[in-house]
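Let me begin by handing over the structure; questions about it come next.
Removed from the display is one protein chain of the complex; every other protein chain stays in position.
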Amino acid sequence: MPITVVTVTVCLLFAGCRPSATGTAERARAERHSWESTLGLLEQEAARGAVPAEFARQLRQAAEEERRKAQARREGGSEP
Amino acid sequence: MSKLLEIALGLVTGIGGFLEAGSLATSAQAGAEFGYQLIWAIALGAICIAFLVEMGGRLAAVSHHPLPDAMRERFGIRFFLVPLVAVALVSFLVLASEIGGVCLALQFTTGVAFRWWALPVSAALWLFLWKGTFGLVEQGASLLGLVTLSFVVGALKLHPALHQVGAALLPSLPTHDPAKYWFMAVSILGASVSPYLFYFYSAGAVEDDWDEGYLGINRVVAGLGMTFGGAVAVAVLVCAALVLHPRGIQVDRYEQVPFLLTEPLGRWGFRLFAASLAVACFGAALEIALLLAYLVAQGFGWRWGENLRPRHAARFALVYTAALLLAGLVIVTGLDPLKLTIFSMALTALSLPVTVMPLLVLMNDPDYLGDRTNGWLSNAAVLCVSVVAAVVALVTIPLQIFGS
Partner (left out) sequence: MELGREVLDQQVIDARGVPMGKVDGVILELRPGEPARVAGLIMGGTTLLWRIHAGLARWVERRLGGEGHVTRIPWHRVLKIGVDVKVDVEAQASPASHWERWVRDRIIGRIPGA
């Protein structure tokens, strides 16, 4: 019983934590940079034939999906 | 079979069987985000699982009881249900992750989306268990799993500064994003110290009819096997640290991981990556499905045994059949396999005290182990890691969920 109380309290405390605005912006920037770098590395690897064309297509699609998700998060977060 | 051959086979199992969806994903993420810094977490996890695997083997060899059987006997049905449900739930999620891993490898090579592979892969796994023997599962999957040594080759070709790698074996504090750092450390521990590993090893020791004469082999296999296996996970981290980290690439999708091998090994690296992912996850999935069947069948006293024909252990076969079907359905839903993998690793760490404690109590019970009970070191090591991992998991999981 006491363990349950402590666990729930700890979880509630953290639930009350909101990520800071600057923290979120930094993370979003890091994520954007990460995907830009990924696509850069993809072009490099594709140019030397290290990855098949089909896989390159999948990775580009994944990058696009993540970009759309990040945008939706940004728009969702900017609403008061 | 000569003892030396047994040791060799055991080592192969340790090396080939260590890397799977969880350790691959967590090691890649850690290397990409924090460079070499989290190597200590892999080392700690490998040490801990080596202790636990040795214990599971010793229990089986001395008492001739597999772990789930001994657990119900020792603790009675009410207390047995708690670890039973915990291990079953966590292992089920990991099973789904492994199936996801195989499906993604197939997607990368064929272009057909991973969800459509889920039921065919489940069916293939089922066929292996339906028709196969324990030896086939244990040794076949592990021998094939040696393809994961590609990561060691890749890591060496990338010319890591070995003194830096060695230095990272000691724990260090994060230079940035501490919440993420500790969450990753905990996920790595969950990936290394998976309950299914030592529960399965214990059941395997009984399937292979071990006795006290095997205690020496057990120690060597557990110690060396897990050490070499951990080295493969470190190789994955090193590849990520040298390929992704300098470019600021974080691993948010499995599609970003093949670069770990394409950079050093070119097109062959891509093929070896797909093969490693598929084989490692397939092997792990077989073990987990079997483990779920052992858990239930041994806990309730049913007939069990992978070497038996399914009709002679019908309920046992029903459990692994149902588990594979349900886990396959989880992947059919299109749930992100990487997120599922990371989440189940963290959950594993969180549940460690519950899943590990029964084994620890049994290992100190002379009724089961005679004079082969645990020394203080084994107890201390495992207890420490389990409790610390769980506490850190408790703190970092909510932060990770609410912080993103």
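Labels A and B are assigned to the chains in the order they are written; within every chain, residues are numbered from 1.
Definition applied: contacts are C-beta pairs under 8 Å (C-beta built on N, C-alpha and C of every residue); 3 or more make two chains touch, one makes a residue touch a chain.
Here the structure is a predicted model, which is why all the values come from computation and not from measurement.
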| item | value |
| --- | --- |
| Left-out chain, listing which of the shown chains it touches | B |
| Options B:89, B:314 or B:380, residue touching the unrepresented chain | B:314 |
| Touching residues (missing chain, whole complex) on subunit B | 63-65, 69, 72-73, 76-78, 80-81, 130-131, 300-304, 309-311, 314-315, 317-318, 321, 367 |
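In this section, only the chains that are shown with their structure count from here on.
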| item | value |
| --- | --- |
| Separation of subunit A from subunit B, taking each centre as the mean of its C-alpha atoms, in whole Å | 26 |
| Of subunit B, residues touching subunit A in the complex | 107-111, 243, 247-250, 252-253, 255-256, 258-259, 262-263, 266-267, 269-270, 394-395, 398-399, 402-404 |
| Contacting residues of subunit A [partner subunit B, same complex] | 7, 10-11, 14-15, 17, 19, 23, 27, 30-31, 33-34, 37-38, 40-41, 45, 48-52, 54-55, 57-59, 62, 66 |
